[in-house]
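Here the complex is missing a single protein chain, while all its other protein chains stay put.
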Amino acid sequence: MLKIAKERLNELYAKINETMGLFMPIKKAGEVNYHVWGEGKEVSLETLKTVKSPKNMFFPQTENMMKFKTEGKNIEIVDVREKLAAAAEDKPFVMFGVKACDYKAIEVLDKVFLAEPVDTYYQIRRNAATIVTLACSKPEESCFCSVFGIDATAPQGDVTTWLDENYLYWQANTEKGENLTKLVETLFEKGGEAEVETQKANTQAILEKLPFANLDLSRFKPENLNELFDDTRWEEMSEACLGCGTCTFVCPTCQCFDIRDFKTNEGVIRYRCWDSCMYSDFTLMAHGNSHTTQMQRFRQRFMHKLVYYPSQNDGLYSCVGCGRCVNKCPQRLNIVKVIKTLGGNKND
Amino acid sequence: MIEENLIPKIGVITDVRRDTPDVKTFRVVGTDGKKLFKHMPGQCAMVSVPGVGECMFSITSSPTNEEYMEFSIKKCGCVTEVIHSLEVGQQITVRGPYGKNFRVEEDFKGQDLLFIAGGIGLAPLRSVINYVRHYRSNYGKVVIVYGARSKDDLVDIEEIQNEWMNEPNTEVYLTIDRPQEGWDGHVGFVPAYVKELGLNPNMTAVLCGPPIMIKFTLAGLLEIGFDKSRVFTTLELRMKCGIGKCGRCNVGDKFVCKDGPVFRMTELDELPDEY
Partner (left out) sequence: MKDVELKMLERAKQLLESGEVARVIGWKKGEFYFDPAPASFETVEELGDFVYNGFCGANLSKYLIQASKKEGKTAIFLKPCDSYSFNQLVKEHRIVRENIHVIAIECQGKLDIEKIKAQGISAVTEVEEEGESVTVSSLYGETKLNKAEILLGKCASCKGKTHQVKDEEIILHEMPAPINNRFDEVAKLEAMTEDERFAFWREQLQKCIRCNACRNVCPACSCVKCVFDNPASGIEAKANDDKFEEQLFHIIRAFHVAGRCTDCGECSRVCPQNIPLHLLNRKFIKDIDGLYGEFQAGETDNGKTPLTSYTESDVEPNNALGGEAK
C-alpha cells in the first residue's frame, strides 16, 4: 500500500493530468458533479453522492451517434465513432473518487452495454477509463449499499483509495491500476495498512447502524415476478409520483435512452439521450401505448431494478443502494419505500 | 473497423406498390443492387428516413428471396407518413436483422400449419408463408385465414389469389368485417370465422394482427382444442435501439426486440400483461 499526504493531492492530480484526462467530483454553482479537473477547481472528494452519477462519463446524457448528409435522393452516413475512438486512444482518462456504490453501478451498466451486440459508443469510453475508487468513511442515512452486498469500506476498481484526515492511501488492483501507479509512484511513500484497517472497522460500525441496513430483498426473485407485478399496493405507492425523470436521471444504473434526429444546416445529426420510463411518451406508439398510467410507469421502473434485470443477469439487482433517489425525489417516493412495502425489513 | 450495431446501411427503394389505401409495400436493395443482409422469417429491421425518425418493421419478404427485401408499411404515424411519400430511387437507411424468428426449421417442420392474420398483421406472416411454400415438401397442410376491415384493406391480395390459392395442399380463407359491394366471399370477424371452419386442432398456429383479434382468436382456438404451446404470435412495442439496451420494449424479463418479437403463447402467459 502507498500513501500521499492530503495537502499534496493537488500534485497528484496535476501529475495524472499531464498525460491523461481527469474527471472527479468538483463543485460548480453549488453542486458537486463529475467534471474535468483543473488547477483551482473546487474538488470535493468527501461528497458521497454527486448529483449526477459517474455513468455520465461512459453514457453521456446526450451524444451524437452519426451524421447523415443528404443530396437529392442520396444519403451518406458519417460514423462519428472513428473520431471518438481516436480521441479516447489519444487521451485515456481517469475517474477519480468513485464510491463503492457507483463502481458497482458501472458493473451493472457493463452487463447491458457490453453484452452482445456490444454498444460501441459505451465500449470506447469504458476501455479508455481507469477507475480510482474511494472508500466511504462517513456514510449517511440514505445509504444502503450493504443490502446489495457492496462493501463501502473497500470498493473495487482499478485502484482503491482511502482518505483520512492526513493521507490518501492507494492500492492498485488491476493492470490499468498498476500502470497508473507507475505514472504517479514518485509522489507516494509506502505504508498505511494499519490506518486503513482502522478506518474500515470504524466505517463498518456505522454501516451496521444505518437505518436501511436491514432491508429484506428475499422476495424480489424471478419466481415472484407476476405476484409482485400484480400487487395491489403499486397504486398507493405511486399516487404522489409526478412523472418527472429525477429518479432515473440521478440513478447510477438507469440506462434507458432515446434515439432522435436533429436537422442542422450541415445535415441530420442522429443523437441519443437519456430517457425515462417515468415519462408518458416513453412507450408511446403511433397506434397506442403499453403504459398509459403513471402507476404502470412507476411499477416498470422498480420491477426492472428489483426483478426484471436480476432475472436476466443471474440475480444481480440493478439498484446499488446509493440513495440518490431517496434524497432527490421531489415528492419523497423512492426505492426504499417500495422495498419495504413489498419486501419488508429483515428484523420485522 | 468498429462493429456496426447501431449504424445502419443505406438502402435504395426499387419499387413501391400500393396495397391498400393506407398500406404500401417497399422493395429495398443495397447501394450495390444486392440484398442488404440475410434474415429469417419473423425478424425485423429498423428503417429510417434521416431527419424524420427510425422505426422497427417486420421484413415481409421471404428469406428465400435472395434479390431484395420488402417492407409492408401502414401509414399511421409521423415516420410512416413520410415513408409513404417516398419514391423509387430514394435512399433510406436500414439496420438489422433484429429479434428471434419463427422456428421454421425446428418447430414447424413436418407440421400442419395454420396462419391467421388480421389487416397489416399479414406482413410478418407473409415472410413465413412464402418460406414454407419455398420448402413446401418439408411441411404438411397449410391453412391461411386472413381478414381485414374491407376488401380494399386486404394486403397482398394479388399474391394471395394468384399464388397462395393455387398452391397444393393449401387452403386460403378470406373474410372482411362488413358486407361490401363486389365481395362475394365470407363476411365476419376473424375469431368467429376461425371457429366456423372446423379446423384440425393438431395444427401449429401462428397469429398476427390487432391485440383484440389475437385475444379472441386464441380463446377460440383453445376452445376447439388447440395446444397453447403450439400457438405463436408476434408482439409490437415501442423500440429505439433494437438490441435490448434502450429499455422501452421491456416486458417482464424479456425485451421484445431481442427476445421477441415471436413468442409462444405459453411464454406470454409467464410475462406480466403489459404489451
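Each chain gets a letter, A and B, in the order it is written, and its residues are counted from 1.
The rule we apply is simple: contacts are C-beta pairs under 8 Å (C-beta built on N, C-alpha and C of every residue); 3 or more make two chains touch, one makes a residue touch a chain.
All values derive from a computational prediction rather than experimental measurement.
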{"item": "Which residue of A:Glu42, A:Glu107 or A:Glu141 touches the chain not shown here", "value": "A:Glu141"}
{"item": "Contacting the left-out chain in the complete assembly, out of A:Met20, A:Val51, A:Leu187 or A:Leu316", "value": "A:Val51"}
{"item": "Hidden partner interface residues of subunit A, rising order", "value": "28-31, 33, 48, 51-52, 61-62, 138-141, 206, 209-212, 236, 239-240, 242-246, 248-250, 258, 260, 262, 271, 273-276, 279-281, 326-328, 330-333, 336-337, 340"}
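Everything that follows uses one rule, which is that only the chains that are shown with their structure count from here on.
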{"item": "CA centroid of subunit A to CA centroid of subunit B, Å", "value": "39"}
{"item": "Residues on subunit B engaged by subunit A in the complex (per definition of touch)", "value": "2-3, 5-8, 10, 48, 50-54, 76-78, 80, 87, 89-93, 236-238, 240-241, 243-248, 250-253, 270, 272, 274-275"}
{"item": "Of all residues in subunit A, those that touch subunit B in their complex", "value": "65-66, 68, 70, 73-75, 77, 79, 81-82, 85, 112-113, 115, 117-121, 124, 222, 225-226, 229-230, 255-261, 263, 267-268, 270, 272, 275, 277, 282-287, 290-291, 296, 300, 303-304, 307-308, 311-312"}
